[in-house]
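One protein chain omitted, others in place.
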Amino acid sequence: MLKLQKLTRQFGENLAVNNANLEIPDGQMVGIIGRSGAGKSTLLRLLNRLIDPSEGQILFGDADIAALKGRELRAWRSDCAMIFQQFNLVGRLDVITNVLTGRLYDVPAWRSMAQVFTPRERAFAIQALDRLGMAHTALQKAETLSGGQQQRVAIARALAQEPKILLADEPIASLDPMNAKIVMDALRDINRQDGITVICNLHTLDTARNYCDRIIGMQDGRVVFDGTPDLLTTQMAREIYGAEADEAFNEAATSTALPASVAAARVMA
Amino acid sequence: MSIAAISAVTDDQIDRVRADHPGAFATPLGTIRRWAPLVLAVIYVLGSMWYFEFGKLLESSERVLRLLRAFVVWRDMDGWAYDQIYVGIAQTLAMAFLGTLLGTIGALMIGFVAARNVMPVMIVRQIVRRILDVLRGIDSLVWGLVFVRAVGLGPLAGVLAIFVSDLGTLSKLYSEAIENIDRKQVEGVKATGASQLGVIRYGYIPQVLPVFISQSLYFLESNTRSATILGIVGAGGIGMIIIERFRAGLYDQVAFVVLNVLVLIFAIDWVSKRVRLWAIGEKHDA
Partner (left out) sequence: MTYTPTLGGSSAAPGDGPRDAVSTFERHRAELRASKRLWNILGLVAFVVCLGLSIWVSRFYPDRLAAGVPRIFEYFGTIMPDLQWSVLFEGRTEEGRAVPGSLTFWYTDFWTYMRLIWETILMAITATLIGAAVAFVLSFPAAANLAPNSWVYWISRRFLEICRGIPEILLALVFVFMIGIGPLAGVLAIAIHTMGALGKLFAEVNENASSRPVEGITAVGGSWAERMAYGVVPQVAPNFFSYALLRFEINVRASSIIGFVGAGGIGQELNRVISFYSDDRVAAVLLLVVLTVTIIDLISERVRLNYIGRENFQ
């Protein structure tokens, strides 16, 4: 159970996240929607503690995540994997090493500095890659892969962390519909099969509706909607998205909705 | 079943994955190849430490401390002959200025002779270039030493040293700038029936002048640095004062002068950066 209490983050005058109170039970797949600048990204970064909250608490079990420091903080980050819109892989390292970085927290310092990984860790990384259908690229440099492939490697890196929670910050915003679908399917698969909580920022509404158990709407830093997809009325969604509504509703833009045959062919391939 | 945990990976699975993806696992050869450069570098450095007798550094720690103390404790500051020090600094600046100016004037002429598009005679060009290579290959400090032997101690030798080493480098840079110009403008001037000198004056100079100026300004900066040390071989400037005081064991004064030199170098860096930015900005405006 992940619990946010009065979580607030201020940038100068601007309240990026304003008094967020949420309870997310284990194993849920949550989609966060809202227009750009609504604070979705800041919220996820607060959860992974890439940025520090100005006020409020993040509770996971009994631990106050917001107060963690040093090694404990890194332990939390390794439990709480994150994938990014721009993948944030190390382009000049090969794919397998990128996935192995997911193990850094557990690897003793001398081994990580010398880039020495055990056969067990390597096999685990390959298995993670294999699950995303990327094992054949293991020895390529990450920067030579396409966007969709890089995002799958990033998910494999997250799996290598053995996370309890997986945060995804606009994972499909830079991808074409076909790759977007592959990535979202992978996230749902991880959520369903491994029971890992997935919290996902999404720009398009239909993706959130299709994949998530629960949708959280944000507007100007505040949580304005929290419920199952069927509770989210069109009227409500229009309000959340404001001026960007048409773009967000336009299913052709960056959504995962594909003609079934194309998607099937792609997945088989 | 597929709850992935690293602890659940069996040895069988490892073997199977290794069989499928042998390249993803460390091999003895790969490990050696990865570590060889680092190991060799470390061995080399250790070996050279032995060769250069790094131990001497530890043995002489008492002298090191004594010298450091002498640098920090300043005595009799009234009698330090400040006028000499600041005249030395002024002389350093003057040497850099005159040397760069002479080098620029010389390079203006030689640069054209060394440029392929101005000097068609291959042999002349090659000879000039080889001479420039030699001028450049010899450090300005060596030139300083040579000119001290030739014309005696003092700033004249320093100016000549800066002049000669600048002549080598600036001429090369200038000739490259001349070779990279736009041919069409030159043809335009030629078409008016201008003489070779006229072509250079109206076809080449306007195009290359900004490059020349910015390069010379840059050299003025780096020459100030060279000028501070030229005195060590007796070629005038603040370096001469440093080495005199050092030989006389006046270490506190040496420290003071070196601090002044550092301030001078940082100041010149700063001013030169500003001036170059300003010059670029001005060019942009016009």
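Quick notes on this structure:
As written, the chains take the letters A and B, and residue 1 is the first residue of each chain.
Note that a contact is a pair of C-beta atoms (placed from the backbone, for glycine too) under 8 Å apart; a residue touches a chain by one contact, two chains touch by 3 or more.
Computed from a predicted model, the values in this text were never measured in an experiment.
Although one chain is not drawn, the whole complex shows that of B:Val9, B:Ala26 or B:Leu67 it is B:Leu67 that touches it. When the omitted chain is restored, the residue from A:Met1, A:Ala67, A:Val90 or A:Leu139 that touches it is A:Val90. On the side of subunit B, the interface with the absent chain consists of residues 41, 44-45, 48-49, 51-54, 56-57, 59-60, 63-64, 67, 87, 90-91, 93-95, 97-98, 101, 133-134, 137-139, 141-142, 145-147, 149-152, 154-156, 158-160, 225, 228-229, 232-233, 236, 242-243, 246, 258, 261-262, 265-266, 278, 281-282, 285, using the contact rule stated above.
Residue positions on subunit A in contact with the hidden chain: 48, 50, 74-78, 81-82, 84, 86-93, 97, 101-102, 104-105, 109, 112-113, 115, 141, 154, 157-158, 161, in rising order.
By definition in this document, only the chains that are shown with their structure count from here on.
Taking each chain's centre as the mean of its C-alpha atoms, subunit A lies 50 Å from subunit B.
Contacts from subunit A toward subunit B in the complex involve residues 96, 103, 116-117, 119-128, 131, 135, 138-139, 159, 162, 193-195. Listed in rising order, the residues of subunit B touching subunit A in the complex are 2-6, 9, 13-14, 17-18, 20-21, 23-26.
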